[in-house]
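Inspection log for the structure reproduced underneath, given as structure tokens.
A selection of the complex's chains, in situ.
Letters are used for the chains, namely A and B, taken in the order the chains are written, and counting of residues starts over at 1 for each.
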Amino acid sequence: MQPLEKENIFIHNHRVGYAETDKMQFLHHSNYARIYENARWELFRSKGISYASIEELGIMMPVIKMDTTYIKPAFYDDNLKIKVEIGELTPVKVRFDYTIVNQNNETINKAQIQLAFMNSKSGRPTRTPEFILEKFKEPEMV
Amino acid sequence: MQPLEKENIFIHNHRVGYAETDKMQFLHHSNYARIYENARWELFRSKGISYASIEELGIMMPVIKMDTTYIKPAFYDDNLKIKVEIGELTPVKVRFDYTIVNQNNETINKAQIQLAFMNSKSGRPTRTPEFILEKFKEPEMV
């Protein structure tokens, strides 16, 4: 039983649009990064933190690593569920772990995406804000 | 004989990428705006003005109107020629006129795109910078 994961997992929905398809009929692989981005900020929003409010504090969160495995293709009009959770959260970076399933409950894609924290004025790395550590910390074991 | 148009016309090349195609096999219609944007700044660059240098002066040029006619489809790997010229240039706005031909010399697309000049600090409209008016003014008739 993993209460942490259960609490912090979030499911984002995405309907595959026509513009996202390619001549192979597939959701083109370049579109997943954008879908993953939307999913992680909806996870944050569900915790009461909008990414916009983080940037207003002078902190930006650029992607520094993205590893994606394409297991099965997605097609036009597919109704995708993007499961996202925080896989790692340290004082200097955060990693989001993703699984996408389609409407037939097939796992079609997995990804791990690392982001850094950056001071938007200096462009230099900065530490993970305390309120983010606080929100996503493991619940106390009783 | 139109010396103005001859002088100010510019031809930008674009190879249709796989990511730009859709399941209909066509260059998806949403991609033309991006291609047109690249073409107009290459026209400017050919005149010695990079768009980056305009923004450094505190001026931004948002699109305010875009009218596009899709005549024939373009396909993966097509070698497109985007003909761009300034159709209108006034103290408050500029209009770019476009024609796209493919490698078989077929006209596949036409567009007119208007941009405004905006002060990037205030977000308010501003006048066309003098050096732009100067660069693109009609040559003297002798």
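As a working rule, a contact is a pair of C-beta atoms (placed from the backbone, for glycine too) under 8 Å apart; a residue touches a chain by one contact, two chains touch by 3 or more.
Here the structure is a predicted model, which means the values were calculated and not measured.
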{"item": "With 2 copies placed, total copies in this complex", "value": "4"}
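Methods note: only the chains that are shown with their structure count from here on.
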{"item": "For chain A placed onto chain B, the superposition rotation in degrees, Cα atoms, nearest 5", "value": "180"}
{"item": "Distance from the mean Cα position of chain B to that of chain A, given in whole angstrom", "value": "36"}
{"item": "Chain A residues within the chain B interface of the complex", "value": "18-19, 21-23, 25, 28, 30, 76"}
